[in-house]
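Got a structure for you, questions after.
Excluded from the complex is one protein chain; the other protein chains are retained at their positions.
A and B are the chain letters, set down in written order, and residue numbers restart from 1 in every chain.
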Amino acid sequence: MAFTVQDIATALGARLEGDGTIQIVRAAEPAHAGPCDIALAMDPKYADGLGRGAARAAILWDGADWRGLGLEAAVFVPRPRYAMSGLTRLMDPGPEIAPGIHPSAIIEPGARIGAEAAIGPFVVVGARAVIGDRVRIASHAVIAEDARVGDDALILHGVRIGARVRIGDRFVAQPGAVVGADGFSFVTPEKSAVENVRETLGARGDAAAQGWTRIHSLGAVTIGDDVELGANTCVDRGTIRDTSIGSGTKLDNLVHVGHNVQIGRDCLLCGQVGIAGSSKIGDRVVFAGQVGVNDNIFVGDDVVAGGATKIFTNAPAGRVLLGYPAMKMESHIEAYRGLRRLPRLFAQVAALQKAVSKTHDTD
Amino acid sequence: MAFTVQDIATALGARLEGDGTIQIVRAAEPAHAGPCDIALAMDPKYADGLGRGAARAAILWDGADWRGLGLEAAVFVPRPRYAMSGLTRLMDPGPEIAPGIHPSAIIEPGARIGAEAAIGPFVVVGARAVIGDRVRIASHAVIAEDARVGDDALILHGVRIGARVRIGDRFVAQPGAVVGADGFSFVTPEKSAVENVRETLGARGDAAAQGWTRIHSLGAVTIGDDVELGANTCVDRGTIRDTSIGSGTKLDNLVHVGHNVQIGRDCLLCGQVGIAGSSKIGDRVVFAGQVGVNDNIFVGDDVVAGGATKIFTNAPAGRVLLGYPAMKMESHIEAYRGLRRLPRLFAQVAALQKAVSKTHDTD
Partner (left out) sequence: MAFTVQDIATALGARLEGDGTIQIVRAAEPAHAGPCDIALAMDPKYADGLGRGAARAAILWDGADWRGLGLEAAVFVPRPRYAMSGLTRLMDPGPEIAPGIHPSAIIEPGARIGAEAAIGPFVVVGARAVIGDRVRIASHAVIAEDARVGDDALILHGVRIGARVRIGDRFVAQPGAVVGADGFSFVTPEKSAVENVRETLGARGDAAAQGWTRIHSLGAVTIGDDVELGANTCVDRGTIRDTSIGSGTKLDNLVHVGHNVQIGRDCLLCGQVGIAGSSKIGDRVVFAGQVGVNDNIFVGDDVVAGGATKIFTNAPAGRVLLGYPAMKMESHIEAYRGLRRLPRLFAQVAALQKAVSKTHDTD
């Protein structure tokens, strides 16, 4: 693939100055850019790098003197981070999946494949599954019986979409993601130690030894439009209702979403986040990496939780959280500042005790 | 699949009142139930939902007036949560895996497949592997050479069972689970910084730069009866002995079990739990999501650990744990209540210091 600088400016809706006909094959950091690369220098701190590299064209910070920087063409963008989305979409070759259905793929009876689909080697599409138009499915993926995937999906290598799962348009799943495994739900014939602990916050009682019997997941998973799942991420089926993920929500790698969980729209769940069963997450919630959410709780709209926050109880809308257990971020920072100073505090209290006891002695 | 209400009552060993001939195709929440659904209303709080839905039959709480609720049939169960296991087992259609061996599956020489097995597309069964009766294996799974899987297993898409692994009856593995990857065990020619840190609890010493040499895993994995593994969960081989998981133990998604670990019977390990190498977990242990267990330690029978508890040292039988590092749950709750009040405590001590110093000044 090659583009002109003009193509790039047009794709970004950005202002072009200089020679728009220069051919570009790659985006590069300024210091590593060659003559066929467009240098990404959206901040004055990159001026130096431009001098060391050999780019003829660059995306520049507002007001940059491109001629003085030795460039022949410049693209100016108002919000550099956002421009990255347009630029990388333009230049991403995407995975090579040949058009049509690979002869080794197995399409079970009654499955329907949309127009212009590309289905790779060793893919299995189950009976009565419905796959939208222009969907691309890489090797070894499975779309099980009665599942539905909307238009324009990109389903990568070894992804497993379970039976009866329903997914909207423009879905992206990185390799190894699993949608629709059975929920982790077990029950004992009599009340279990865990049930006792949860009621008493600590006492296990005298629950007898007993085996676990599985509660099967009769529900499936419902996923909205524009949802993305990271590599090896797992979303379990619901018990009766479907587990659900709202439109626009993105999950990173190795995320665990338990059975019956409901996640709202436009959320970001970073790497290794875990949501235990039956919890409800609002819209526009952002969880940094390794956040954990207890089962059967509620996290309101617009909550933001920092890295490895463990949320045990309901969190009201708009709350910014950090810590184990989760606190308001500013309380957490203050509490942990105190924790580091605890040894000094113990010393101060000991000194006070000595002083006060002396005062009393001398009374 | 369709059932009568009588079928359901019989399967649950439960009391039926009303018209047992009504045909049921699905279980549903009361408010969403249609005329062919059985409504799940085991608690009086669902009475309202029954009114909004259109169910003709329901599973009800003891003493409910089913005629007054507008129903034509009712099933009464003594322990609703346990009834869910029987009901969902009855109604779960399970994955569609055609009987017999799919023509694309590869069965290596010397492998033995039990009676009535169902083996899906692109499955590989290694040389001399032994697969029990009525085992169902979904697409892309691997049972490597010399592995043994007992009767009635359900092995889902893309599961990898390593060489020489031995598994009991009624095994269930969700998609992407890996049993028998090599353990993570590396050694340096001379003593390493990590060995120093572990001995001194903090000082890395002057260990020189040196590379890591792998200790191969000669052991395999031994798994009892009635064990279940979640999606993308990993259980490593042992170094000399087998890593082992006792009968009746269930692991959720994305769980990591290191080499040489021994897990007892009837344990529950929730999502993203990690057990480091060579630790020993007793019977009936329950770990909530994201719990971590140090290597080479011992966790006694009946231990229960709350979400994201990090267990660094041996835990005696019956202990209920929470926190990082793990404390008794009640101590943790008290300590963290103190942590939140630390800023106030610092202020109080500062005030005391001022008061006492003033007292001394005025002495």
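Quick notes on this one:
One rule holds for everything that comes next: a contact is a pair of C-beta atoms (placed from the backbone, for glycine too) under 8 Å apart; a residue touches a chain by one contact, two chains touch by 3 or more.
Not measured: the values here are computed from a predicted model.
Only one residue from B:Ala47, B:Ile101 or B:Val197 touches the chain missing from this view: B:Val197.
For the chain left out of this panel, the touching residue among B:Glu145, B:Asp225 or B:Asp301 is B:Glu145. Within the set A:Asp151, A:Asp182, A:Asp252 or A:Asp295, the residue that contacts the chain not displayed is A:Asp252. Take chain B: the residues that touch the chain left off the picture are 104, 106, 122, 124, 126-127, 140, 142, 144-145, 158, 160, 162-163, 176, 178, 181-182, 184-190, 193-194, 197, 201-204, 209-218, 232, 234, 236, 239-241, 254, 256, 258, 272, 274, 276, 290, 292, 294, 310, 312, 324-325, 327, 331, 334-335, 338-339, 341-342, 345, 348-349, 352, 355-356, 359, 362. Seen across the whole complex, the unshown chain contacts chain A at 26-29, 32, 40, 79, 81-82, 84-85, 88-89, 91-93, 95-96, 104, 120-122, 138-140, 156-158, 172, 174-176, 226, 228, 230-232, 248, 250, 252-254, 266, 268, 270-272, 283-284, 286, 288-290, 302, 304, 307-308, 318, 320, 323-324, 328-330, 333, 336, 339-340, 342-343, 345-346, 349, 352-353, 356, 359-360, 363.
The rule is simple: only the chains that are shown with their structure count from here on.
Averaged C-alpha coordinates put the centre of chain A at 23 Å from the centre of chain B.
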